[in-house]
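Then we have chain A:
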Amino acid sequence: MAEDKKGEVLLQMHGLRIEGRSDEIWHEIVHGVDVVLRRGEVLGLIGESGAGKSTIGLAAMGFARDGCRISGGSIMFDGVDLAKASDDSLRQLRGSRIAYVAQSAAAAFNPAQKLIDQYCEAPVQHGIMPRAEAESDAIDLYGRLQLPDPEGIGFRYPHQVSGGQLQRAMTAMAMACRPDLIVFDEPTTALDVTTQIEVLSAIRDIVRQFDTAAIYITHDLAVVSQMADRIMVLRYGNLVEEGETRGMIEDPQKEYTRDLLAVRTFRKELAEDPGAEMPLLRVENVSAAYGKSPVLFNVSMDIHSKRTVAVVGESGSGKSTAARVITGLLPPSEGKVLYEGLPLPADHRKRSKDEKHRLQMIYQMPDTAINPRQRVRSIIGRPLEFYLGLRGEDRDARVRQLLEMIELDPDEFIDRFPGELSGGQKQRVCIARALAAEPELIICDEVTSALDQLVAEEILKLLQRLQDELGLAYMFITHDLATVRAVADEIVVMLQGEVVEQGLKETVLTPPHHEYTELLLSSVPEMDPDWLDNLLDERLEQSA
Partner candidate 1 sequence: MKQIDKKQAELKELAQKGRISRRDFMAKAAAMGVTVAAATTLWSDNVKAAPKRGGKARIGSAHGNTTDTLDPGTFNNGGIIHQGFGMRNHLTEVNNDGSLIPELCEKWEASDDATEWTFTLRKGVEFHNGKTLDTNDIIASMNHHRGKDSKSAAKPLLAPVKELKADGPNKVVFKLSGGSADFPFVVSDYHLAIMPADKEGKVDWQSGIGTGAYAVQKFEPGVRSTFKRHPNYFKAGRGHFDEVEFLTITDVVARTNALTTGEIDMMSRCDLKTVHLLKRRKGINVEEVTGTLHYTIPMHTDVAPFDNNDVRMALKYALDREVLLKTILRGHGVVGNDHPISTANRFHNGDLPQRKYDLDKAKFHLKKSGLSSISVDLSAADAAFVGAVDAAVLYKEHAAKAGININVVREPSDGYWSNVWLKKPWCMVYWGGRPIEDMMFSQSLAEGADWNESHFSHKRFNELLVAARAELNEAKRRAMYYEMQEIVNMEGGTVVPLFANYVFASSDKITHDKKMAGNWDMDGDKAIERWWFK
Partner candidate 2 sequence: MSQIAKLVAQRLALGLLTLFIVSLIIFLCVEMLPGNFSEAILGQSATPETVAAFNRELGLDLPPHERYVTWLFNMLQGDFGRSLASKRELSELLGYRLENTLFLAAVAAVIAVPLAVSLGVLAALYRESFYDRAVNVVTLSSISFPEFFVAYILILVLAQNMGVFPAISNISDELGFWEKVYRTALPALTLTLVCVAHMMRMTRAAIINLLASPYIEMARLKGLRPTRIILKHALPNALAPIINVVVLNLAYLVVGVVLVEVVFVYPGLGQLFVDSVRSRDIPVVQACSLIFAMTYVLLNLLADVLSIMSNPRLLHPR
């Protein structure tokens, strides 16, 4: 990378328009966006789903996904217009001069090939270096990205490597041809917070080391502020605001940007200690296993009525398993679940209707949690029919009531199919379905993690309102500490199937923490461009 070229414009997209096809009709999804990127610069693209950020990121490679097309504007990359370039010349650019890092490394690696084979493919196929050289280069890069066992890891298959490591291996693969530009498409979204930090720092280091220009796409402003020199905020295929990172974080110009920044400022009032009051639900020394592999070890927790207990932990910590035990989907191997002091049958099939309707569940993925072949009317109506015996007009009236309660217009939504709803609307329908059963306790299993941040916030507010109005108790399962901060009365921290810490929110969130809680808390990115540097320094000091 010649020093004199630094600062020169590498990529310039002008008036970029992209269309997508649905129902045989082309709709514009990116409406004329201008992007400028200089050599060695990292540009953050941020926005919610549907903002067109990935589409723009891919357009930087002259690529449009199936069902999309670049319909207007120019994409000048180092003097070549990618929008007009031939397939062959595009192919020669891709992988060698512009590389891509995908969101889910587990999915983006070919499961049938070893990592190093996939690494070597681009350099060898582009004729940049022979196989042997590429291999030793790979090992070098693996080392720089702090992958364990850099000599051996390349000879594993993707499924034999953990998610965080895969993401780093993919970054190495993108670096293989020493491209001028790398497009990072939400590279850490699928990772746990603690892993996310490692990957973020690895990516940042390597990009800085090679002085590569990068486009960093994410929906998380806190993350992008660690990575990018400059940020573009996108919404519905339009540019909302553009600026230097620090400037934008400190002084956002547009309301939308401010909203994004203000996400999770919502806080629930602090609740009092319930004391010795009889809990609504008590989990007593429960252990459980899937087949022969144990996943829960001696877990106990109480949930009091009208209160929210947040169960927090990373993936694999057993928090969802705990929910399955409570709902009776997974009978525990030891221990029991008491409802108002009386033991619940371990198997949900043995529970009575009365026991069932009090305990409802809302799932993480609203897409799969409601039947895509039923209309909203029957989705919400069925529990009414089933538990309360409502039929016909009574039922419809109640469905309408519930829809109003979840802030959806009954006339508009009652006859829709789930496919005609947005993610947030679907989640609201799920909530309404749970409410229809007139429950006392709702288990919310990561209910906001599949949603955009603003939408998630709305859902949290809705849940809070419902709790206030209907006196519900929530068991709130999440990996997101921001959510915990927002809604919890009590917190249960789980790690590898065990409860490591539990108590009132302020007790848990106020130091001194348990070691793991500390790790979790410190790993949540903050809206401060220096946060990552400080954190890493801090950790380095501690370990030193």
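Quick note on the criterion: a contact is a pair of C-beta atoms (placed from the backbone, for glycine too) under 8 Å apart; a residue touches a chain by one contact, two chains touch by 3 or more; residues count from 1.
Per the selection procedure, all candidates are chains of the complex that A comes from, given by their letters.
Note that the structure is predicted; figures quoted are calculated from it, not measured.
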Given options 1 or 2, the chain of this complex that touches chain A: 2
Contact footprint of candidate 2 on chain A as seen in their complex: 58, 61, 63, 65-66, 90-96, 99-100, 102-104, 107-113, 121-122, 125-126, 157, 159-160
